[in-house]
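This structure is in structure tokens; I'll ask about it shortly.
The complex appears here minus one protein chain, its other protein chains still in place.
Read from first to last, the chains carry the letters A and B; within each, the first residue is number 1.
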Amino acid sequence: MVDSNKWGMVVDIDRCTGCQGCVVACQSENNIPINLEEHFNQRRAIQWIRIERYWEGEYPDVKARFIPIMCQHCGSAPCEPVCPVYATYHNNEGLNVQVYNRCIGTRFCANGCPYHVRFFNFWEPEWPESLKNQLNPDVTVRSRGIMEKCSFCVQRIQRSTRESERDNEVLEDGDRGLNPACVNACASNSLIFGNFNDPDSTVSKMKEDAMQEGGRGYRLMENLGTDTNVIYLRKVDEFVVEAPHG
Amino acid sequence: MQEHTQLSHKQINEDLLKGVLTVPKWWLPAVSFLGLVVLTGLGAFFFMMYHGLGVTGLNRPVMWGVFIANFVFWIGISHAGIMISAILRLTQAEWRRPITRAAEVMTVFSLIAALHTPLMHVGRPWRVLYWIFPYDFSRGIWPNIRSPFVWDPSAVGTYLIASSLFVFVCLLPDIAILRDRAKKPIVKKIYAQMALGFRGTPRQWKLQILAGILLSALVLPVFVSVHSIVSWDFAVLIGVEGWHSTIFAPYFIIGAIHSGVSAVAMLMALSVWLYGLDKYIKPDHFDAIARLLIVVATTWFFFFFLEWVYALYTLAPPEIALRELQAFQWPYGPLFAIFIITSFVIPVPLWLFKRVRRSVVWMFWTTVLVNIGMWLERFLIVIPGLIRRTHMTFDWGTYHPSIVEILIVVETFAFVCLGMLLFAKVLPLVPLFDVKEGMVNRRLIKVGRRVIPATIREGLPHHYYEKKQ
Partner (left out) sequence: MVNDPGDRVLEPYVETDNSVETRKAVSDGLLGIHNITSNRFWQFAALFGIMFIFGIVGFVWKLSSGFDDKSTWGYYVAVFAFLMTTSSAAPMVAIAPRIANSHWRRPISRAAEIWTLAGCLNLILYIPLIWLLPSLENGRRSLWFYGQQEGVPAYSPHIWATLAIVGLVLLGLSLLWLSTLPDFAVLRDQGEGWKKKWGGKLALGWRGTSAQWNWQHHRMGVVGAFYFMMLVFVHFFISVEFLMVHVPGWIDSLYPITHAHNALQAGVATVMLTMFFLRQFGGYKDYIGLDQFWGLGKLLLALSLLWFWFWFSSFNVFWYGGKPSEQAVLELFVKGPYLYLFITIFILVFILPWFTMIWNPVRRSVWGPAILATSVLIGTLLDRIRLYVASWDVAGRSMAKELEMKMQDVPTKIQTPGYEDIFIMVGFIAGSILIFMLATRLIPAVNLWEQKEMLLYKAEIQFHRTKVTVMGKPR
């Protein structure tokens, strides 16, 4: 049992197959409106987690590289201090949380975010009639004019921590449906979620292993000093991965 | 000798109140047209509010578009009033006198125009109060003072209040004249209320002058802080390479002065043409403002040069890619070329010629060019900056302003013009008392065989020398 939690994720790029399962899971868990083709064309699609696909090399030696990118829950986040109404702030569990009700939609945070993981509701969200009954009752439906982003499925974290406290039990990896929807959906196990403050958790061990000298771990855009809570593990193959961490 | 004719009080009153006491032929059509444009813009705003920001061309990652570029532009224009009034007043530049009022009024209207767009462009405009009003309301949270967006409304608000006060203080003696001349009792009553009982006693004059000097000295720090803070809206973000540059605050200010002073020159030309003020605004004034503009423009260009040099000095690929986008790629490349040519390459060499500096037509068109260029400068900072050629090529964006955005931007221009025209109908656009004071202070000095203009200097009081030395 640890005093405070620091939620985080380890993303093993080596295992990622780019199947987009996490994207779909996230979409349905978090009441994200359906992204139509026109949304993508307008660059207004909302995807709390997205798979960025990069082509590498020249034909015929072309390789596809995938990197899942979600909110990095930065320890020192560029988006937080710039919000004039405290709609986004850092909570004591290491999460960068968005309070929808406070947000007035200045979109300053979206410009500040170097990872482009903040999304703006340009329209009132709409679902086809058939899908209205599948909305998740634990998650707010965001109206137009506000920002939203990955919350590490904070509703699941809340529920499982609350229940484990009620039962006076130690919450371990994946207990009581702790894992975010994307982690549960990941078929290749490339997303691992857990508590960085708990030295016995899988993510802590992986982080320790990966971040040592010569390890595979890195953070996205480490030079910005954002101190992210998402650790990426480099791809293992003979080609050097041109990972976007410049 | 045309340059230094003395005019009597009576004639000054007649000439300068002409715009207020009579209605020019073009006035009504112009006002109705501008009003129509403003109404269309407001209609577009309500349309946008009703349907959501989806009607704009904004997207991810270009979350700010022409609205913000326009905001920066108008804040820049608003710097002219204080530049002309306060700085030139403190440095005792005589040529400022006939143009101060127009510049100050333009400050006020352009500030309001500037405030339009950021308030309109938030996602939920009906909640803007939580942002700009420093109070915790029922939510129990104060605005986040770490955010440059909270510094912004406080600085702009202070600037708006201070410059309105400044305009008002400078207006008092002129309102008193209008009060005395008004014929309709109701109009007289309104002017009397506004004049605050100004009768022109020595004590009132002393207070009025003191207030003017104090306000101009106190408003200077605000003047500097406003655009610095606007620049920090951009510069504090480490995620946007093109914006994260320490030079931004001074660069914005000097750019603001460049476009603002040019706008004042435009106004001068317009008041000569529309209100026939060529007895007051003379080639000498255009000459002085053009000399000022040469210095300002060259300094601005040096700042611009430094910003570019240091972007490339980082040797960071995103920075270099961004500069390539700004300067060479469609559609920003041509815009960039227009921006450089209109804001520096054409006007500054032209201003080196005395004939251009002293010609109303030339000065009008060159300063129009400068403002076209400076609007594009802001556009080129905001939009290509956000399109962001970062390492994550997956997220490179594009942006095309929608018709709604264009209508609202056009509305801000119409709004300022409309405001100026309405103001000129109600109050004189050239300060009567300031011009008269200049006439009182004006002397001629004989140097050899020539007679040159001279002024009484408000330097150290004379007894000061006798006492101390």
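Everything below uses one rule, namely that a contact is a pair of C-beta atoms (placed from the backbone, for glycine too) under 8 Å apart; a residue touches a chain by one contact, two chains touch by 3 or more.
None of these values were measured; they are calculated from a predicted model.
Asks: Given the contact definition stated above, which residue among B:Phe133, B:Tyr313, B:Phe328 or B:Phe353 touches the chain not shown here?
Replies: The single option touching the absent chain is B:Tyr313.
Asks: From the list B:Leu28, B:Leu196 or B:Ile445, pick the residue that touches the absent chain.
Replies: B:Ile445
Asks: For the full complex, which residue in B:Leu34, B:Ala235 or B:Leu267 touches the chain that was left out?
Replies: Looking across B:Leu34, B:Ala235 or B:Leu267, the contact with the absent chain belongs to B:Ala235.
Asks: Extract the touching residues of subunit B with respect to the undisplayed chain.
Replies: Subunit B touches the missing chain through residues 6-9, 12, 94, 221, 224, 228, 232, 235-238, 244-250, 284, 302-303, 306-307, 309-315, 436, 439-440, 443-448, 451-457, 459-460, 462, 464-465, 468-469.
Asks: Extract the touching residues of subunit A with respect to the undisplayed chain.
Replies: 76, 78, 81, 223-225
Quick note on the criterion: only the chains that are shown with their structure count from here on.
Asks: State, to the nearest whole Å, the distance from the C-alpha centre of subunit A to the C-alpha centre of subunit B.
Replies: Spacing between the chain centres: roughly 45 Å.
Asks: Per the contact definition, I'd like the list of subunit B residues that touch subunit A in the complex.
Replies: Spelled out, the residues of subunit B in touch with subunit A are 51-54, 56, 58-64, 118, 122-124, 127-128, 130-131, 139, 141, 143-144, 146-150, 233, 236-240, 316-318, 386, 390-395, 397-398.
Asks: Residues of subunit A touching subunit B in their complex?
Replies: Subunit A reaches subunit B through residues 42-44, 52-54, 69, 78, 81-86, 102-108, 110-116, 119-124, 144-147, 221, 224, 244-246.
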